[in-house]
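A single protein chain has been removed from this complex, and every other one stays in its place.
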Amino acid sequence: MTKLLMKGNEVIGEAAIQAGCYHFFGYPITPQSELVAYMAKRLPEEGGTFLQAESEVAAINMVYGAASAGVRAMTSSSSPGFSLKQEGISYLAGAELPAVIVNVARGGPGLGNIQPAQSDYFQATRGGGHGDYYTPVLAPFTLQETIELTAEAFRLADVYRTPVILLTDGLLGQMMEPVVFQQSSTPVQTESHNDWALQGTGGIRAPRSVTSLELNASGLEKRNLKLQEKYQLINQSEQQADVYFAEDADWFVTAYGSVARTALSAVKHARSEGVNVGLIRPVSLWPFPTETYRSLCEKTDQILVVEMSAGQMIDDVKLSVNSSVEVVFFGRMGGSVPDPEEIFDVIIENAKGAAKK
Amino acid sequence: MTKLLMKGNEVIGEAAIQAGCYHFFGYPITPQSELVAYMAKRLPEEGGTFLQAESEVAAINMVYGAASAGVRAMTSSSSPGFSLKQEGISYLAGAELPAVIVNVARGGPGLGNIQPAQSDYFQATRGGGHGDYYTPVLAPFTLQETIELTAEAFRLADVYRTPVILLTDGLLGQMMEPVVFQQSSTPVQTESHNDWALQGTGGIRAPRSVTSLELNASGLEKRNLKLQEKYQLINQSEQQADVYFAEDADWFVTAYGSVARTALSAVKHARSEGVNVGLIRPVSLWPFPTETYRSLCEKTDQILVVEMSAGQMIDDVKLSVNSSVEVVFFGRMGGSVPDPEEIFDVIIENAKGAAKK
Amino acid sequence: MTKLLMKGNEVIGEAAIQAGCYHFFGYPITPQSELVAYMAKRLPEEGGTFLQAESEVAAINMVYGAASAGVRAMTSSSSPGFSLKQEGISYLAGAELPAVIVNVARGGPGLGNIQPAQSDYFQATRGGGHGDYYTPVLAPFTLQETIELTAEAFRLADVYRTPVILLTDGLLGQMMEPVVFQQSSTPVQTESHNDWALQGTGGIRAPRSVTSLELNASGLEKRNLKLQEKYQLINQSEQQADVYFAEDADWFVTAYGSVARTALSAVKHARSEGVNVGLIRPVSLWPFPTETYRSLCEKTDQILVVEMSAGQMIDDVKLSVNSSVEVVFFGRMGGSVPDPEEIFDVIIENAKGAAKK
Partner (left out) sequence: MTKLLMKGNEVIGEAAIQAGCYHFFGYPITPQSELVAYMAKRLPEEGGTFLQAESEVAAINMVYGAASAGVRAMTSSSSPGFSLKQEGISYLAGAELPAVIVNVARGGPGLGNIQPAQSDYFQATRGGGHGDYYTPVLAPFTLQETIELTAEAFRLADVYRTPVILLTDGLLGQMMEPVVFQQSSTPVQTESHNDWALQGTGGIRAPRSVTSLELNASGLEKRNLKLQEKYQLINQSEQQADVYFAEDADWFVTAYGSVARTALSAVKHARSEGVNVGLIRPVSLWPFPTETYRSLCEKTDQILVVEMSAGQMIDDVKLSVNSSVEVVFFGRMGGSVPDPEEIFDVIIENAKGAAKK
């Protein structure tokens, strides 16, 4: 196993290729542009298709087209560009097309800045587009995990025929870390989409259509009920979370993505000072790992949510735990990244509060 | 007071003009196209500006430009077109620009159909765009209330310097109802935006800029903290709800917008059959009228949420009431509109359940 | 009569307004941007419509729309942007719509530079777009004449229902000169387009259509024959040229637009040195003033064509004069503007040649 020192954005690109994704459509925006550049260089080497679209709106619609043909397709952007893709993501969901969309999030709202942020949580987990749909959202916290979750994103997309969001941020996109690609000698087996994909009739079968249009209200309701069943199945089967120090924790800190790294350091530091605190790190943001929170927080009376945003995951935490559990929040915004000491201080302060109760 | 029989989409247009909005930028999409057509005809008569943009993305950015000059500006669309505006809405929020954006919602996800739906609730209330922002969301349930809430939308936009969403649907947009415009003899007094709007320096003051860009992380965090204070202030001051039969209700049905009309009929019918049920109708969806729910549901153990969607407002209801209150859901999707009998049946069924408890 | 000191680009704008043109659609490009800026400022003052389009292609199509409604409409650009309008100009010609399109020409081909040039002569006079059409082309050589020819352009457009090109260049566009506007106290009388323009049926007449589509070959041939008759009529009626020193000239220099100013100085200088040379200045480039050339050159055996291009008007001169007349050429290119001495030298050199013959 060779260790490679790579930039996070490039890791996503290579992981996608190794997951069998040879169709990428993108548009540059800092801090994700290295991913576009990586695909521009690598995909022609693999006989794949890289296309720089004329806009973010075009890119997501090109993904729609490629996905309709049954191939693994990806696009990526950063927050403002990701907002432009919301109509397209809703179309992918409505047409039940597998695809992976990467958001290397930055500070907002608006043009904001190019520093890392987690403020696109609601947009990712509630469907920033229109209509009753959800998309699985995976949030890695190391570059090695980025490799795994990129592959996992394609697996979920294929198995459930759904767009999947890989939600990372400017910190993970720009940092370098040694990674190992578990290159298998055999090509990746992707789901066979032979039963619906538009690959030509070959003159031997009836034409198919892939569409999100359904003018008849009862027809659309039927389709939507089927979608909701799928979402329920995903919710039951695909919740993912990592838990640290659960065995003896009196209460928990919770954080995802890059800030979970910092939070983990802070938790370890606090434990070395005798605070019996644990960490819950949701890996899938949708489906939110409700069960993990519910069971772990049954006997605790406090949870500290740490975000690089104004407090968005709070809602999901509150909806997961009993209302007797006090939900405390610490957040930084606008591209400001908390350091371990800051979070440590907040833990210590709340540890006293927890003790008092 | 003359009563006029008008179509819902036209009512919004006339109400906007009477609220002092003379700048409209739109793009046609069923079932909101009559609003665009109405403005195309009326605004030139008033010396205003109507512009059919080349796309929904262009329209919202034209609103950004007009709003920067301190004038009341509006755009409108229906669900897919509304998704295309998410980047622009985030920019308006980031630059703290007043504007009103109308969503005459239709069935989704994707292209869906042109029947009425409420499935854009998350998108509207959580910010379908990127970054930490909220927009006030107002949801009328009659055409007369549409007039009032259109004016209220502009008031909120101006007072708080924020984009505001008027969330209606194809049912309210296409129906006709007699309405009365309370035409004042004096022109509407809009907020003076003299202290920030880009209206030319006249050679006597320093140039200004209106932007959502703030490259410095601490600068952006400061701006975002100011935004969050504003959102907290709105949350405290601007919750709106209508409550029916609160005085003797043992439990509540809750619904908003067009389906609240049907729910109210069903509630009245149920009461005539001896069921002591009331109705909570949120008028502002963000800020969600949490206090109304909290206080009214203190002594009840059940609430029935009725939506023309898969169950989105449920989250807000759960976050508002004590976890001992059982939240029951009834929804139709994909443009299917429930009739009073259906809802009545669900009320009756749950009334028995409520009784048992 | 007040003399105003104005920039050439602004003169065109004001002249258009005084000619009753209240609809302008543009896109900025050096060296014509002051015209767009002038219209942006002036048209709202006049209750007119200024619209900055999203591209040059959009601007010419907006002109198509406005012209269909029977109002005087204008767009402008400089060479590369003018090329983008070729499809639209062909559509205007095909649909027989009156409109004025300004080209403040710059150095080319390609991006070239922003210096003045006359190298768009073929494009203007032969129809850079597709199909059998011509457009009248007027080329002023002073700012005062710019006022007159702008009005004349609108007159031709209306009388013949045709797009008309005002061909000027970066020199005339950027220079300042005192001008007088002969403001009439009564508004300009434009042609009544009541018999074809799309101004609403008012419920009392049948709908009309304005289109360049004619799928039937014999129908399109018929339409084209009608167009050709119109072109023949324009050719017979609207040739315009200015002639200097015709009474005693043994031979002629010919030049149009800004370089004709310089050529005129050079001719005067040569005459003061005893050279009996005259100047033919075509004012209309299409129709080319063939008759003027033919009659004046009957007894001469030489003509010197001076252009700020590689020699394009040469073809029209050759097609106008007897083949016994020798056509000599002097040109500068790429934004290089000849000075009077240069042209004087060429005249002297050729005067000797003329003498020898």
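A, B and C are the chain letters, set down in written order, and residue numbers restart from 1 in every chain.
Basically, a contact is a pair of C-beta atoms (placed from the backbone, for glycine too) under 8 Å apart; a residue touches a chain by one contact, two chains touch by 3 or more.
Everything quoted here is computed from the prediction, not taken from an experiment.
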{"item": "Where the missing chain makes contact, among the chains that are shown", "value": "A, C"}
{"item": "Contact with the hidden chain (one of C:Gly48, C:Gly107 or C:Gly173)", "value": "C:Gly107"}
{"item": "Residue among C:Gly65, C:Pro80 or C:Pro340 that touches the chain left out of view", "value": "C:Pro80"}
{"item": "Of A:Leu51, A:Ala73 or A:Leu166, the one touching the omitted chain in the full complex", "value": "A:Leu51"}
{"item": "Residues belonging to chain C that touch the chain removed from view", "value": "57, 79-84, 86-87, 90-95, 105, 107-115, 117, 119-120, 122-123, 126-133, 211-225, 227-228, 309-310, 312, 315, 318-319, 322-323, 332-337"}
{"item": "Residues in chain A touching the chain absent from view", "value": "51, 54, 58"}
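As a convention for this text, only the chains that are shown with their structure count from here on.
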{"item": "Chain-level touch network, classified as line, ring, star, complete or other", "value": "line"}
{"item": "Relative orientation of copies chain B and chain C, as a Cα rotation angle in degrees, nearest 5", "value": "180"}
{"item": "Distance between chain centroids, defined by C-alpha means - chain A, chain B (Å)", "value": "29"}
{"item": "Between chain C and chain A, distance of the C-alpha-averaged centres to the nearest whole Å", "value": "59"}
{"item": "Touching two or more other chains - residues of chain A", "value": "none"}
